[in-house]
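Every protein chain but one is kept in place in this view of the complex.
Coming up: chain A.
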Amino acid sequence: MANINISCIAIIGKQNNPLFIKNFNPSHADLKYHYIAHTSCDVMEERATMKAQDMYLGVLFSMEDLSVYGYMTNTKIKFITVLTVPDVIIKDLDMKNIFRRIHAAYVNHASNPFYEIDSEKMIKSKKFEQEIEAIGRGRALEGGNRNSLPATAP
């Protein structure tokens, strides 16, 4: 995990609309990550058709010093993590863990009965932002791992 340097976490709805984009790396403008998140939709959809079993889609593409990883839920919600790459091997397991945490945070948020899942509006939730912030900054969540999904059986 130590070598993973998250620059951005983005969540994209099933209509390829942005739901949440958080920039952790001040060296690039938000706009850049919006563009990256948007462009990764195509790659994810292409990947997902090739391989449907796993939600984790691996590295989608690298652009300049940024590497984009993707994860698509069964409901076609797309999670994107952009890493600033220090030229090391990124373990799939680490990435999967990050995505699982994002997924858990999203599921928590979507479980709110007042959240309209199909509203296509940007997510505005303090709690959710905190959770993503914690993931992005590489901090453990307060309160242990209560938000993580049960690990899929190997």
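By our rule, contacts are C-beta pairs under 8 Å (C-beta built on N, C-alpha and C of every residue); 3 or more make two chains touch, one makes a residue touch a chain; residues count from 1.
Definition applied: contacts and distances are computed from a predicted model.
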{"item": "Undisplayed chain, where the name is taken from the UniProt record, one of \"Serine/threonine-protein phosphatase with EF-hands\", \"Dynein axonemal assembly factor 10\", \"Trafficking protein particle complex subunit 11\" or \"Phosphatidylinositol glycan anchor biosynthesis, class Q\"", "value": "\"Trafficking protein particle complex subunit 11\""}
{"item": "Where the missing chain touches chain A, by residue", "value": "15-18, 21, 30-31, 34-35, 38-43, 46-47, 50-51, 53-54, 56-59, 61-64, 67, 69, 83, 85-94, 119-121, 154"}
